[in-house]
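Here the complex is missing a single protein chain, while all its other protein chains stay put.
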Amino acid sequence: MNLLSLRRLNLLIGSVLVGLLVACALIGQFFTPYKPIDVDLFARYAAPSAQHWFGTDEFGRDVFSRIVAGAGVSMTVSICSVLFALLAGTVIGTVSGFFGGWLDRIVMVFIDALMAFPGLLLALGIMVVLGPSKWGVVLALGLAYTPSVTRIARGGALTLRQRDFVVASQTMGNSSMWTLCRHVLPNSMAPLLVFSTSLFGSALLAESALSFLGLGVPPPSPTWGGMLADSRTAIDHAIWLVIFPGASISLALLGINLFGDGVRDLLDPRMKGVSV
Amino acid sequence: MNDLTERVRVAHACAASPLLNVRDLSIGFPDAQGNAKPVVQQVSFQLNAGELLAVVGESGSGKTMIGRALLGLLPENARILSGSAAFDGSDLLASSSAQWLNTRGTGIGMVFQEPMVSLNPAFRVGDQLTEALIRRRAVPREQARVQAVAMLERVRVRDPKACMSRYPNEFSGGMRQRILLAAVMLLRPKLLIADEPTTALDCVVQKEVLDLMIALTREEGTALIFISHNLALVAAYTERVLVMRAGCVVESGDVLSVLSRPSHDYTLKLLEALPKRSVAARPAVPPAAPAADPVLEVRDLAIDYTVPGTWFRKRSFRVVHGTSFSIRAGETLAIVGESGSGKTSVTKAILGLVQPAHGEVLLRGRPFLGAGREALQAARRAIQIVFQDPYSSLDPRMRVGDLVREGLRLDKTLDAPQRATRVARALDDVGLADHAMRYIHQLSGGQRQRVAIARALASRPAVIIADEPVSALDVTVQKQILDMLVSLQAQYGFACLLISHDLGVVEQIAHRVAVMVRGHIVEEGTRDAVFDAPSHPYTRRLLQAVPELRGDRVDGFKVLTRAIPADRDPARKYFDPEKSAAHTHALVDAGSGSPFHRVALEAAPA
Amino acid sequence: MLSYILKRLAMSVPTVLIVAMLVFGMIRAIPGDPAALMLGDVHDPVLLQQMRHAFGLDQSIPEQFLLWVTHLLHGDWGMSVVRHQPVLDLIREAFPVTAQIVLCATFVACVIAIPAGLFAAWAQNRRTDLVIVFTTIVLVSIPSFWGGILLIWLFGVKLQWLPTFGFQSFSQVGWSSIRYFILPVIAIAMSEIAVVTRMMRASSIEVLRLEYIAHARAKGLSERRVLLRHTLPNAFGPALTVIGLVLGHLLAGGAVIETVFTLPGMGRLLVESIYARDYPVVQGCLLVIALIYVLINLTVDLLYPIFDPRLKL
Partner (left out) sequence: MNNRLPETSGPQRVAWRTWHAVFKAVAMLIALGCLPLAAARAESTVSTLAPVAAVSAAARAPAPALPEIRFAVGSDTPTSMPGNLARNSTTDTVLAHVVESLVALRADMSIAPMLADSWNISPDGKTYTFHLRKGVLFHNGAPLTSADVKWSFDYFMSPRAGFECRTAFNGRSVKVLAVGTPDPHTVVFKLDHPSALFLTHMADPRCPIAILSPSSVDSHGAWIKPIGTGPYEFTEWKPGQYVLLTPFAKYLPRAEPGSGLAGAKHAYANLRFVTIPDAAAQMSALMSGQIDGMKVDQNDLPPADSRWTVVTGVGADPAVMLMQTRDPLLSDVRIRRAIALAVDLPDVVNALSNGLAQYNPSLMPSANRLYSPVEATGYTSNLAQVRSLLAQAGYHGQTLTLETNRRYEHMYSLAVYMQALLSKAGINVDLQVVEWGKQVSDFRSGKFQLMSFGYTARIDPAMMYGDVLGNKADNPMVQWEDPAARELLRSISGTVDASVRQQAFQQLHQMMIADAPLLVMYDSPDLVVLSTRVHGFTSWPLRLARLFNVTKN
């Protein structure tokens, strides 16, 4: 098992898991054995059985259907918040890194302030002001991740600004904005894409944590974090309520991380030497 | 001292059997399919104790691999395909890691190329020097420190005691190579491998370090393998030479015979590629009328750099003091100087990238720096720049055709078809007509530099600034680029401002030369005047530092240090930028007979 | 050195000020105020007005902010609206709990992660390296709160070895307080180990490529010495930054972990006071969190030159 095939194995496992996740997210809710919010007063805390593969929860709702439906919610929330952060962070970071001066200092002070600001209060503030909704969580997570994306984009812009081809473009008489869009942005995309795969993983984790504290996507739409939070009180008599949502979060994260690592190795010039 | 004599005696005793005997050494890297692609093929050579051998070849010829193989420091996936290397009676290539541990350092020492990262930045110089002594030779700590200070004195490091407790990043490149040399020689290895030890240094510092290395190996009786790509430099320092090309040894023998009667035509090509002044090829004065008004004129230009001081005050210090010069169409002015002399800052000021402290820059007699956006844009199209590093000066995301076309984007006088022909013409001029659709990572270093030149040429500029255009290329490729530049200048008649630290390149293509030290021009004049009759002490030292290659294919080549005529007027007080506080100087006629030759003298205090 | 510290602190004042203003505005923008919350379903407008006056909520927001800042400068952090205890006391009780757990977890994580990362980089692309890389990816993928719940289930409920509830600090019950430490520390350390190992491996690989490592080997030094004396100090810099980031984040109170293990730490205090709209406590907590963030960044920057003398202070 030499190095190359092992690295490709990572990518393979990663893409299989991510594929499964995406499948669940897109078409999952049409094939669930039960409707995720169907309450069944007489089947409360039923153990995993032929009827209910993953058992039922406190209200007698089928855990398997809720996990499949939950995948959709968690995925959309994570993808949208990462895209939001990527978009906002890249624009702010690249512009402030490229032009520098007082604009850069102001942006940096705000970025620092946002980094020091716990995502928790941000999430609660948005959730309550906007009313509980998926998009509230997306905005909250997006804002929470924008500072770190901005920092990376700014770092990229700072190093690219010194590169000769950027200086050459300016000495050719191009305007700064043209140089920024034509030369700096395309070249700073690679590190940002790699970072966003890891960001995607932590967004999924953060969404689960938020719904764990009751701040996430509001029930009854099932989310994995919410299900895990509810399961805490049933530790001693319904352990399957803890195992299945937690396992699905971990498998999803494992898939995303493996996929992210694989993508980064493909993009990483040094790896080219080993011609994966 | 008896230890030294005893070692020399032993070395001669076993003169019969050579210190190092390499037989059919082959090294290869596995490619995607797993079968090894050879990088070094059937290399054999012998080396006696105390002998100096040079291994010369262009990049990719496998010379570094040989050096690393002898120390067992090959990269992770490299394989020794065949061959053996007998050193001091045992086969190196078969040694176990324990055997490697006791041959490295005490048996074979190695000095590397990049001074900036050859010393561990996190440790004091003293610790790094004594570390190997204490652990390998079990020398008590105090005695190791004494030996280290002694060795630092031998490599002429200023104030060795203080230097022991300082960190590597507080030293210049040249100083670090000296410390590295001291560290290796402290272990008194039988064989020293130097892998391009001075390539990254300025020529003056390079000479000092090389002299030092040779002297040390001679005194210690250490055998030396000097790996380099510069044949002239190597010829001046070693006895035998090995010329390599694409992993094979094309020629070997003692230096003088190889130079005078090179048997292999690759060696001939290598020798001819070295830049040298052929009187016939380059007239001293440009064809255009000398009296024509200058295309680009720089008047009393001064540049300051600001460094963040304590608290919020910024400290600024002058990098370029009042500098004036002018270039006429079709003429090439070369500014020569060590790194840090401010020559690149001048080009930045001309392009408006840096705000000069005072002074102005005129394009065809009109100042453009402070004259609003349109004037600056127009000027920037008329002045183009070619950078040093071919890998960094072109956007990796664009095709070659788009790169060249971008120069014409703002030129309103051309419509689309005209632009297309202009681009095709420019690519044809640089010999890359069919490469328009390629990405630059598919091109070699030389081809990329051609694309940069084509991009500069496309907008028919009045001035092209070439900032170290060829210093990153191999010798043979360098020659093609320089010849192309000369022919294009003759064809389009643009003025060329050449920035370089390589005297050979300057000597080959420059009409006039200005020597710059610490932001001052200390000597200026036509190429012949400055090279044949240098008057400022710094220029003289500069010329002596670089061995000159003379001769041709017919009656063989000779490498000799330049003959510098004695100073005509030693009484003159030459302006020395390091010592003079006043920073004022006057450019006075150097009295060498040539009309434009001037030298900087200490100005009378105003 | 001192001037550098003072300069850094001066530069961080705007950051802390902005955080304070953001917090002040946002917590009041959230509907519902402490007085209404305490009254709940009782309808008594006169009493509501009395309470609002007592909490100073009837003034305009800027006035309240100025009042709060001036009091702050005199060292008075205000009284908790709901618990009628000085905010400083509440924080002084909650912060040590979080600090003890987080510092222990970070210490354990570093002690394991740094050698693991170093060794993985050294034995790059060989069996042990791939084992380490795979375990770190798995560890990073397990959410710490799920890990926490599973730990509670295994050790608390099933094996009954460790208490599943409550927290008794060291000062109260001496060494037996370790029983309350083990599970949270393991839960936090799990993901921390993964993050630090990955970072350490990446920076060590970077360092191992540099020439002074080849030079050290060329001097005939043993592999162990090359690793510990030459690679570790230079590779530790970037890992230090990551540790600083992780520490800052956790000291801000891993509210989730503290909920799972019912630890009365900063995270829980912050969440509960947000729910109860206990404005002074929320402001106090967030000020402490901002200060922690600034101090940790400063310490990381001060420690950095030890590993990289190029950065002169």
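As written, the chain order gives the labels A, B and C, with residue 1 at the start of each chain.
Going forward, a contact is a pair of C-beta atoms (placed from the backbone, for glycine too) under 8 Å apart; a residue touches a chain by one contact, two chains touch by 3 or more.
A quick note: this is a predicted structure, and the numbers were derived from the prediction, not measured.
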- [ ] Have a look at C:13, C:61 or C:111 and name the one touching the chain we're not showing.
- [x] C:111
Open item on the list: Out of A:20, A:39 or A:83, which residue would touch the omitted chain in the full complex?
Closed with: A:39
Open item on the list: Tell me which of A:51, A:159 or A:233 is the one touching the absent chain.
Closed with: A:233
Open item on the list: In the whole complex, not just what's shown, which of B:79, B:229, B:299 or B:364 touches the removed chain?
Closed with: B:79
Open item on the list: Tell me which stretches of chain A touch the chain missing from the display.
Closed with: 37-39, 41, 44, 58-59, 124, 127-128, 131-132, 214-215, 218-220, 233, 236
- [ ] Could you list which residues of chain C touch the chain missing from the display?
- [x] 30-33, 36-37, 40-44, 46-47, 50-51, 54, 82-85, 89, 92-93, 96-97, 99-100, 103-104, 107-108, 111-112, 115, 119, 123, 128, 163-173, 175, 177-178, 181, 185, 217, 222-224, 227, 262, 264, 268, 275-277
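Heads up, the rule we're going with is that only the chains that are shown with their structure count from here on.
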Task: A-B against A-C, pair bridged by the larger set of C-beta contacts - done: A-C
Task: Length of the line joining the C-alpha centres of chain B and chain C, rounded to whole Å - done: 51
Task: For chain A paired with chain C, centre-to-centre distance based on mean C-alpha positions, whole Å - done: 21
Task: For chain C, residues contacting two or more additional chains - done: 125
Task: Multi-chain contact residues (two or more partners), chain B - done: none
Open item on the list: Touching residues of chain A toward chain C in the complex: what are they?
Closed with: 3, 6, 10, 109-110, 112-113, 115-118, 120-122, 124-125, 128-129, 201, 205, 208-209, 212-213, 228, 231-232, 235-236, 239, 242, 246, 249-251, 253-254, 256-258, 261
Open item on the list: For the complex, give me every residue of chain C touching chain B.
Closed with: 3, 7, 124-125, 210-212, 214-223, 225, 229-230, 233-234, 307-310
Open item on the list: Please output the residues of chain B touching chain A within their complex, sorted ascending.
Closed with: 31-32, 77, 351, 353, 377-378, 380-381, 383-385, 387-389, 392-397, 406-407, 409-410, 452, 455, 459
